[in-house]
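Omission of a single protein chain aside, the complex is shown with its protein chains in their original locations.
Chains: A and B, in written order; residue numbering restarts at 1 for each.
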Amino acid sequence: MENKEIIVTGSPHVTSQRTTQRVMLEVILALIPAFACGVWIFGWRSLSIAAVTIIACVLTEYICSRFMLGRRDTIKDCTAILSGLLLAMTLPSSIPLPLAFIGGVFAIGVGKMAFGGTGQNIFNPALVGRVFLLISFPVEMTTWPLPLSPDGLTGATLLSAMKESGVDAASIDIYQIAIGKMGGSLGEVGAIALVAGWIYLTIRRIIRLIIPLSIIASVVILAIATSNNIAIELLSGGMLLGAFFMATDYVTSPMTTKGMIIYGVLIGIITFAIRHYGSYPEGISFAILIMNGCTPLINKLTRPRLFGERRGGK
Amino acid sequence: MEEQYLAMIVLGVVGLASALVLYLVAKKFNVKEDARIAEIEEILPGANCGACGRKGCHDFAVECCKSGSLDGLYCPGAGAEGMKQIASVLGLAAKDAQTKKAFVRCNGTKCNRLVGRNLDTIKSCISAKTLAMPAGYCTWGCLGGGDCVKACPFDAMTWDEDAQMPKITLEKCVGCGACAEACPQNLILIREIKTEIAPVVVTCSNREKGGIARKMCTVACIGCGKCARTCQHGAITVANNLATIDPEKCIGCGDCIEGCPTKAITAFGEIIKTKNITTV
Partner (left out) sequence: MNIFKKTINFGNKGVHPAEMKLTSGKAIKDIPLPRRVEISLCQSLGKPAKAVVAVGDHVDRFALIGEAQGPVSTNVHTPISGIVKSIGKIETADGHGAEGIIIEASDADHASDLQSICDATPRVNDINKLSREDILNAIRNAGIVGMGGATFPTATKLAPPPSSPYCEYLLINGAECEPYLTCDDAIMREMSVEIITGIELMLRALGEDVKCIVGIEDNKPQAISQMTIAARNHSRISIVAMRTRYPQGGEKMLTKALVNREIASGQLPISQGVIIHNVSTALAVYYAVVWGVPLVERVMTISGTDFVASGNYRVPIGTSVKELIEQLGNVPETTIKIVNGGTMMGRAIGGLQGSTTKGMSGLLMLNTNETQIRETTPCVRCGKCVEVCPMGLEPYLIARLAELSRKEDLKAHHVLDCMECGCCSYSCMAGRRLVDWIKVGKAIARKN
């Protein structure tokens, strides 16, 4: 019996099988149906957009971590791939590929690596990339090709149509929206696929129910209070994509149940406010980014209760 | 066109108003500080190591200005030269003080240790100390967690990957003692260095009986007492199977180094003399 073979470590000696890489791969898996919907609706060009953003993200992460931070790269975690895919899903299918590339570089370079890499970023990288593109290239970012129209007709998204042209909510067919027959970004259109992905993640216990539910609940309550159409509120725009996949990002969301509720409800309220009272037709990306910034504060305010400590202090 | 002018005027006025507020506030809450404090702080290393016994360099500088003499005030980081400068700033007489250096009382490098440990844990000595050790592993020596390297505010300690031990660059070491504080094995000795006397140090802390110690490490002090017998100045005593050198009596002749059967005594003289940094 050689001592060399025996390894000494601290307890515990078993760990769960779940690694960051596996979790990220599962989230990517959960996104694939929704992305496939986008491909089906907007054509093969969607694939090349995703490829460009993913390559941009992974490349930026590699270069930044190896040559600027001087660390081991964290590509194996697959977080960059996920950010790239999420970014692609928030872009319109007609976006020029160089812009998509710039978005990817900005998302990882400024949104993530500038803060110190994986786990250190305050804002969701994919949303940073999207909002950067939206503000810098408003024309390209708000030109939405109409679904299933090979001749390249473009039009407005549902929300901007309602806001700017005064389209009546009652005239819209909810069923058409649910199956994705509306203008929008790559990932927004497949509502059913998004829900399927979300259910998968929830069953696998990768994300907790609280954040999506509190976002949706607050939007529903506000819609009822202001007598807006609930289905349109939920199914249009990036609401589902944002609530299920963006707001639940581990790094940028609070850790405690209480914190998650505050975070979710505020995202819902801000989204609703931007949609109805702001100048942009869609507000969930801004809402999530604003709340991302508040996350450290929420974490601080909603520390878990120490075992044996009475509620409300010692 | 008018709109642009309006915007410029509004912004300009807002800017001016803010500057005024800032100026007034800065004026009102300005704390008058002895100008010499800043001057002394310039001389101090700014590492906030705590070797002077104060909370940080600023506190030390404040105390220097307050007290009438430099008795009991010594910054090893600034050294004798720095203290002279401080004294001249304050117009006081400089006090002579010894130079101190840190020495690791263990030479249990990877190749010297006879029983290694296959440890897979975090980089921390405290953690390494609590974990189980294989039979025959030297429990007295360096644990290889690198806490001392992390603690050194002067970059004098570096990690030697091959040896799995810390390495002290004596030129940079000021003897502040931060590493000695961090070492859970209490291995690091802070020793006064006298001019032109090479510091002779026992590089082992193993208190096991000779036979056991020898099986743990090739360079362990086995407590044979040969060094104590060799030393003509009575500087070496052996207690608990371990030799210790009294720096007051040692003249740095190095007779004990040659006599030690396990090479557990080393002099750091070469480094000190060539670099000529002991001139106090």
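In this section, contacts are C-beta pairs under 8 Å (C-beta built on N, C-alpha and C of every residue); 3 or more make two chains touch, one makes a residue touch a chain.
These figures come from a predicted structure and were not determined experimentally.
Residue A:T118 is the one among A:T118, A:S185, A:S236 or A:S285 that touches the chain missing from this view. Across B:T139, B:T169 or B:N240, the residue that sits in touch with the chain not pictured is B:T139.
Of the candidate positions A:V8, A:A36, A:A114 or A:I221, contact with the hidden chain is made by A:V8.
Although one chain is not displayed, subunit B still touches it through residues 117-118, 120-122, 124, 126-127, 130-135, 137, 139, 184. For subunit A, the list of residues touching the undisplayed chain reads 1, 3, 5-16, 18-20, 22-23, 74, 76-77, 79, 117-120, 250-251, 253-256, 303-309.
Everything below uses one rule, namely that only the chains that are shown with their structure count from here on.
Remark: subunit A residues 3-10 touch subunit B in the complex.
Contact residues of subunit B toward subunit A in the complex are 115-122, 127, 130-135.
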